[in-house]
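The complex is shown incomplete by one protein chain, all other protein chains being positioned as in the whole.
Going in written order, the chains are labelled A and B, and every chain counts its residues from 1.
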Amino acid sequence: MHELVRRLYPLCRSITGDGVRRTLEIVGESIPLDVSEVPTGTEVLDWIVPKEWNIRDAYIKDVATGRRVVDFNESNLHVVGYSVPVPPTVLSLAELRGRLHTLPEQPDLIPYRTSYYKETWGFCLRHETLAGLPEGDYEVMIDSTLADGHLTYAEHVVPGRTDREVLVSCHVCHPSLANDNLAGIAVAVSLALRLKDPYHTYRFVFAPGTIGSITWLARNRERAAHKIAHGLVLACAGDRGSLTYKHSRRGDAEIDRAAAHVLRASGREHTVLPFSPYGYDERQYCSPGFNLPVGCMTRSTYAGYPEYHTSGDDPDFVSAEAMSDTLETCWEVFQVLERNRRYLNLSPYGEPQLGRRGLYGSLGGRSDTQRLQMAMLWVLNQSDGVSPDCALLDIAEKSGLPFDAVAEAARALAEAGLLKEIR
Amino acid sequence: MHELVRRLYPLCRSITGDGVRRTLEIVGESIPLDVSEVPTGTEVLDWIVPKEWNIRDAYIKDVATGRRVVDFNESNLHVVGYSVPVPPTVLSLAELRGRLHTLPEQPDLIPYRTSYYKETWGFCLRHETLAGLPEGDYEVMIDSTLADGHLTYAEHVVPGRTDREVLVSCHVCHPSLANDNLAGIAVAVSLALRLKDPYHTYRFVFAPGTIGSITWLARNRERAAHKIAHGLVLACAGDRGSLTYKHSRRGDAEIDRAAAHVLRASGREHTVLPFSPYGYDERQYCSPGFNLPVGCMTRSTYAGYPEYHTSGDDPDFVSAEAMSDTLETCWEVFQVLERNRRYLNLSPYGEPQLGRRGLYGSLGGRSDTQRLQMAMLWVLNQSDGVSPDCALLDIAEKSGLPFDAVAEAARALAEAGLLKEIR
Partner (left out) sequence: MHELVRRLYPLCRSITGDGVRRTLEIVGESIPLDVSEVPTGTEVLDWIVPKEWNIRDAYIKDVATGRRVVDFNESNLHVVGYSVPVPPTVLSLAELRGRLHTLPEQPDLIPYRTSYYKETWGFCLRHETLAGLPEGDYEVMIDSTLADGHLTYAEHVVPGRTDREVLVSCHVCHPSLANDNLAGIAVAVSLALRLKDPYHTYRFVFAPGTIGSITWLARNRERAAHKIAHGLVLACAGDRGSLTYKHSRRGDAEIDRAAAHVLRASGREHTVLPFSPYGYDERQYCSPGFNLPVGCMTRSTYAGYPEYHTSGDDPDFVSAEAMSDTLETCWEVFQVLERNRRYLNLSPYGEPQLGRRGLYGSLGGRSDTQRLQMAMLWVLNQSDGVSPDCALLDIAEKSGLPFDAVAEAARALAEAGLLKEIR
């Protein structure tokens, strides 16, 4: 995954333009993508697809020395995203200052700034660079285009045995920022590659943040209303912080409970946050009109680390181990979704005699009871077919047993004819 | 407010009589009052209006010296409330003892005692006074009358844009006790003076404790059943303790949640208590037949301070700052009640584009988001028109934002045509 992050890193992505297209081409080398191009001006929900932005070069040149003191080629973060074209123009430093964005408290980092919906231009630079600039004249130039074009997003679908879908959504609009969200993209690709004949249909959406998920929702209203059973926004998937799951707006959706269960059962440090209408594209999926059961899996939280939206979020900021950990955790969550079923105990009066079915140790009186036997007792006891909370995940939570043990117990009991799946 | 407390302090109030009448006259100088006189013998709910009690003088005189050792003129607490008339009578100290009430553990304080419904008489005095009395003969005299008359209470109404009422109830039956309840009366008067063209109709009831609120309820059954939307019993409003709110019997009435929210949002020490059927007149308002949404706001709790029901509860025991703090807190609670509404998000699919409506900072990518913008996102996200808990106060509680910010966000969004009020 780290290789994919490093390869995608230099591209200058934005909410539209060739950076996104090239990113999707590279992702498409690993998993086939269905790419959509939506024209500028298209109405999408309350929004309108904006003009397409592309950029080739930009700089601030010290007129005195002819040296580029800020150079787009060094880092695409140097230009405020969606900056309008600026022909070579000489300005005094005093005149220029209002166009310059720095982080005085993190003087060695370039901030990431955009202005999608108000036409302007500007540069982002290290505060220490700005501090070292002599007064005098500077030539600025931005070789960009902002014109009618398209918004680009892509989907990859792994068909399942049911048309109920699990949505995995990654934003692809950030330029050279590794954790946010190249790591998320890389984990999503690995998840897609690992899925083989799943129960659910898995839909991976790679789209620009906000306007991209809004565009997808606008074009998938029926799917959103009737097919999306579970969903996960995947972001900040590679930093060295522990995992964070943020609940969907519903708060008790199956994805919420599955994610919380997997994190809790891991025994490792983690954070589970309630829903809030701020953050990544769960904002859109969880808007009240859609109210989809879509949570958000990150490591450090949205805006929750000093390198967030700065040049400090580079490929060294993310680790292969962290991405692998995010991958495995998401995979476990998917495995819960895949196997979470409700069963009916077909022998509900008293315990069935597990011993004669080979399901129970025959030598009684021992105080150490195996976990699988406990899981069988729990599944039998709870699978009454009437309680609203008698699916395997409910039983795992009530019993404190890992979902795996409960699912395995249910499998063994169903095989022995003691359970049948309901609904 | 402190001035009003000092002016009302010397009057000898009881559950009936001229002390209450004079108190209401003085209150009436600030806010117009509608005074009711209910005749002795009137049946009110399960009770009967008692005889009216008035007192002019009372003493215990040392026969040996002719000196008044206990004198009503020094403190009206010296006589057990509702004491029957006693002509000048000489008794030995031994004979007298059964009529004397003291506080052995607070020897310098006079206790406050009454006997409304059992005809008797007695004196209250400092334990140190009693301890210093030589054996010998004493002349006692109580110049009181207990005869058919009236129970007096008063109302002040601030009409609102709706006939749904907020009830504010203060007991006016305690003689020279400042915190309990002259401070409550003073705060109520200030609240009444501050209300200008409110949404709700505000009804201030000044009535003797228990029998007074019972009488008011007996004569306002229709109003209680159909008009009282919220209510607050106001007592012990001036001591230096932190604020206490006691829930209504309903436990989750809007007044309960508004008061708890305001206290929590204040960030200051406070106490929120569950309902109990003991305390002030919330006992009557929250009796199961009425079950009104009436909580109780005090500083120190009912009977919860050493000076409670003693001569220690004098005008110096209450402070202007404390009364002012109670006033402001009640006012804030009222402001929540006034503005707590449910709205419907008219653009519920995805987030509406706040930027083009001037409601959102246009320069993206910054991690510091303003509170008002957060409040707008919360209001939009939660105002789905179907959840039972999507009023602004619910949203304030879920989001952790102050009610003010949420209400201001709703106002701005409604103005922009993104919300409409429902119901």
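Everything that follows uses one rule, which is that contacts are C-beta pairs under 8 Å (C-beta built on N, C-alpha and C of every residue); 3 or more make two chains touch, one makes a residue touch a chain.
Note that the coordinates shown come from a computational prediction; the quantities given were computed from them, not determined experimentally.
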Legend entry - Candidate in contact with the missing chain, chosen from B:G66, B:P87 or B:G289: B:G289
Inset, instruction - Just name the one of B:G19, B:G81 or B:G160 that touches the chain not displayed here. - result: B:G81
Legend entry - Full-complex contact with the absent chain, from B:R249, B:R299, B:R342 or B:K398: B:R249
Legend entry - Absent-chain contact - pick from A:L380, A:A396 or A:L413: A:L380
Inset, instruction - Return the single residue from A:P50, A:P288 or A:P352 that touches the missing chain. - result: A:P352
Legend entry - Footprint left on chain B by the chain that the document does not show: 45-47, 80-81, 111-118, 210, 213-214, 217-218, 221, 249, 274, 276-278, 283-284, 286-291, 303, 308-309
Inset, instruction - Could I get the residues of chain A that touch the absent chain, sorted low to high? - result: 345, 347-353, 355-356, 362-367, 369, 374, 377-378, 380-384, 399
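Here is the rule we use: only the chains that are shown with their structure count from here on.
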Legend entry - Cα superposition angle of chain A on its copy chain B, in degrees to the nearest 5: 120
Inset, instruction - Between chain A and chain B, tell me the centre distance in angstrom, where each centre is the average of that chain's C-alpha atoms. - result: 53
